[in-house]
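Taken from a larger complex, these chains appear in their original positions, while the remainder are omitted.
Letters A and B name the chains as they come in the text, with residue numbers starting at 1 for each one.
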Amino acid sequence: MNKTNPGHYFEDFAVGQELMHATPRTVTEGDASLYTALYGTRFALHSSDSFAQSLDLPRAPLDDLLVFHVVFGKTVPDVSLNAVANLGYAECRFVNPVYPGDTLATTSHVIGVKENSNGKTGVVYVHSIGRNQRDETVLDYTRWVMVNKRDTASPAPEAVVPELASSVPMESLEVPSGLSTSAFDATLSGSPFLWEDYGVGERIDHVDAMTIEEAEHQLATRLYQNTAKVHFNQALAEKTRFGKRIVYGGHIISLARALSFNGLANAIKIAAINGGRHTNPSFAGHTISAWSEVLEKTELEGRSDLGALRLRTVAIKDGSSADFPLKDAEGKYDPSVVLDLDYTVLMPRRG
Amino acid sequence: MNKTNPGHYFEDFAVGQELMHATPRTVTEGDASLYTALYGTRFALHSSDSFAQSLDLPRAPLDDLLVFHVVFGKTVPDVSLNAVANLGYAECRFVNPVYPGDTLATTSHVIGVKENSNGKTGVVYVHSIGRNQRDETVLDYTRWVMVNKRDTASPAPEAVVPELASSVPMESLEVPSGLSTSAFDATLSGSPFLWEDYGVGERIDHVDAMTIEEAEHQLATRLYQNTAKVHFNQALAEKTRFGKRIVYGGHIISLARALSFNGLANAIKIAAINGGRHTNPSFAGHTISAWSEVLEKTELEGRSDLGALRLRTVAIKDGSSADFPLKDAEGKYDPSVVLDLDYTVLMPRRG
């Protein structure tokens, strides 16, 4: 009997199905160091135990996106090994903070299936939950992917398409238990600008840029135990229309977030990802820059020390973030845009 | 007086000689993270403290091959700096598990010497032992290398060639003290196939593949503090017949083991390496895939929860592991084969 994992085809998914994903992962200080080496991230809360303690947390939590990539990576062998396309994310909430030594595991529920009219592929919606060793939720999100059918002759299932919120409601954002920014040191954090200083519609060019190397994105994607073949196999890639290994989309998200420090240094924590599109593939050799726009600004109930900003961060390849490229008059993305990410961050207030 | 290490020449080795190798090394969670980033390994026992605890171990032990590379790396300056060729390994046993925080050191005994008929080189056999800070053996193996003579005029020593077992006897395999797989969770480990499901002669194509980058194999080999010049020095390499840096053979072993997860996910631990041949050099740019064959299947005395499988895992460069390439009719290795490894793994049984 074939011992290797063939991945699931469209016919293998049914609404209500629960998938327990393999390879629980203890995340450590070693992962945090690699994450810093891969992206150069400088957000003080994740960089310094002392800084985290000044905000009443026990020590520096792991970067939110490192947690996202580890939780997400586990779903790949069961959800997207035969995926034609990653279509979107929604309703992604960062719940409990993750500390070095925590062990993460992921489960997914199938919440929607819809065959495409071509009869060859279908869209699968899964709601995935990452949990720690105490069974507490650390991350919670919905993702939909286009998957090949094993057999084009198999009948279409009843279409179920879940209703997804266009953004995570502000009232369901989680603030890490105990976190207080009343003693926030904006000199150590790297910017004097707090929640009050940002205005809806404001756009920020993050100035800096980084060129991607093959070794870097491969190291990152393996660190997350993400096994999608397109990222690692040049012999296979040479037979595709790109001729190159494709960079894991999450690598671009992390690069853009790290670059956004220059302009958003006090966005201490990602609370939610409302949606995201990888509008073009990225390859080694691309130089990535980023710009952001403030989409929304909200107080958090019962808190005068902390507010939320909903942001769009756009990553650009080999172009100028200073020009804020996005879409043309017909709404088509500029070819230099590789990521359009809609997410919500927590930022200290003057109170 | 010359302060640098000239390495040992054939005349410097004598049967009975003991070599204490330099640079003890504390291995840590940081090494484990790098190992994951370098190979994308997903074996649950090494990935998760919680999973290790479900098997009654205190926490996730470090990957067996990481231990092998660190123990082996220490022998390079004393044994193989002037080596012409690494001829083989045998009788390699993984004894006590290694945990983050343990400090490893290596000693070697010279157990054989035999001058070659050309009078220019000789073969040296060393038995090396890696020990932790409590002086417990963690790894134990024999290796033989061809070494240059300093002076072709020096007389040949009495030839001593040790008898080496063609495989580590099953009765001398070590199971980590306390390990029990009675509560083994095959969903979390990533495969439903246990010891009973594998048959002698069965061949498995591991499907996945990875392309090697220069930065990756250099980072790996330095992590192991292996100083062999051929891996790092492009200026020197350009004067060789290859024109390129050679990838450390152990890097290929680790890649092949990580790829073998897809088909052998429940091979939770390497207990022994019976022998191995690096049949062709590997270079950056090669895409490595792998296939395995079950050579032998054995019960372990006194254990109904765990069995042993003797495996051959073959690594292929830029070829198709689905064709199971190995040797031609005359017994000559296929040019795509870079590694032919004979080793023994532990795998849970249904009991």
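Observations
What we mean here is this: a residue touches a chain if its C-beta (ideal position, glycine included) is under 8 Å from a C-beta of that chain, and two chains touch if they have at least 3 such contacts.
What you are looking at is a predicted structure, and each value in this text was computed from that prediction instead of being measured.
Because every chain is the same sequence, the assembly can be counted simply: 2 are drawn, and the full complex in the file has 3 copies.
Note that only the chains that are shown with their structure count from here on.
If you average the CA atoms of chain A and of chain B, the two centres end up 36 Å from each other.
Taken together, the chain B residues at the contact with chain A in this complex read 28-34, 36-40, 42-44, 47-51, 60, 187-191, 193, 197-198, 204-211, 213-216, 219, 262-265, 285, 287, 318.
Only residues 1, 3-5, 20, 22-26, 28-31, 33-34, 77, 100-101, 103, 105, 133, 213-215, 218-223, 225-227, 229, 232-236, 245 of chain A touch chain B when the two sit together in their complex.
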